[in-house]
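Have a look at the structure below before the remarks.
Removed: one protein chain of the complex. Kept in place: all other protein chains.
Moving on, here comes chain A:
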């Protein structure tokens, strides 16, 4: 059982200490922090225009400005719903590892992580329930386990990192978008601030865990891991094209609409933008041999 403890370096411990201190310094009370107006204006975009899933396509033209505004509202509820479900999954994984053999060293940081994620989950759920009157459901069941514990540990933290990096692309853009309502900017800004610590931690941890795999596994198995993570990225990108969202936005053939967007080459540059940072990290660390994502 190697997990983390047997692989730690001085650098890792130093960064953990620094990030733990930052967590304490930046600590805030989320239940008092936010200004929640009774409602948000329907005549504004709720999500940055270039983050809307139909942006840059003929379908955006077909919807027109008011259709795109409505879509932006429901896509923002979908984005926060994805966060709620993503956080539940990552909390489950981290909670099952904290203070267990092999995870003593990062456990102090896990306490910050778990506490902060619980609060993120609360404010994302709060936004959904206040302004969308719903949280979109998550459809992905857990179907199979990985037999090799080290590979399983690596994949768990790699998935968490990729999820947090993608979310951060949206958070950062929306926190800086002056056309959005202040409450929307605030939710995204505060999450972005906390996530910068989680992402810094995640990159260190993922690099460390990969080191142990690289020493032990053959090239074919390493490429299999690359293939899986690439499919995870594509799966994450596709979760932003939600047919239930299209239905709520008043689009008649929601699955057909989704299919047309997924097939539209003009969407690829926007999708690439959302995964640019994690992709370059994975290529730089040698976890990925190239930055080509599967198309099917």
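In this section, contacts are C-beta pairs under 8 Å (C-beta built on N, C-alpha and C of every residue); 3 or more make two chains touch, one makes a residue touch a chain; residues count from 1.
To be clear about the criterion, contacts and distances are computed from a predicted model.
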UniProt protein name of the chain not shown, from "Nitric oxide reductase, NorC subunit apoprotein", "Acyl carrier protein", "Peptide/nickel transport system ATP-binding protein" or "Sarcosine oxidase delta subunit": "Acyl carrier protein"
Touch criterion as defined above, residue of A:30, A:211 or A:243 at the omitted chain: A:243
Missing-partner contacts on chain A, residue numbers: 137-144, 228, 231-232, 235, 238-239, 243-244, 255-256, 258-259, 296
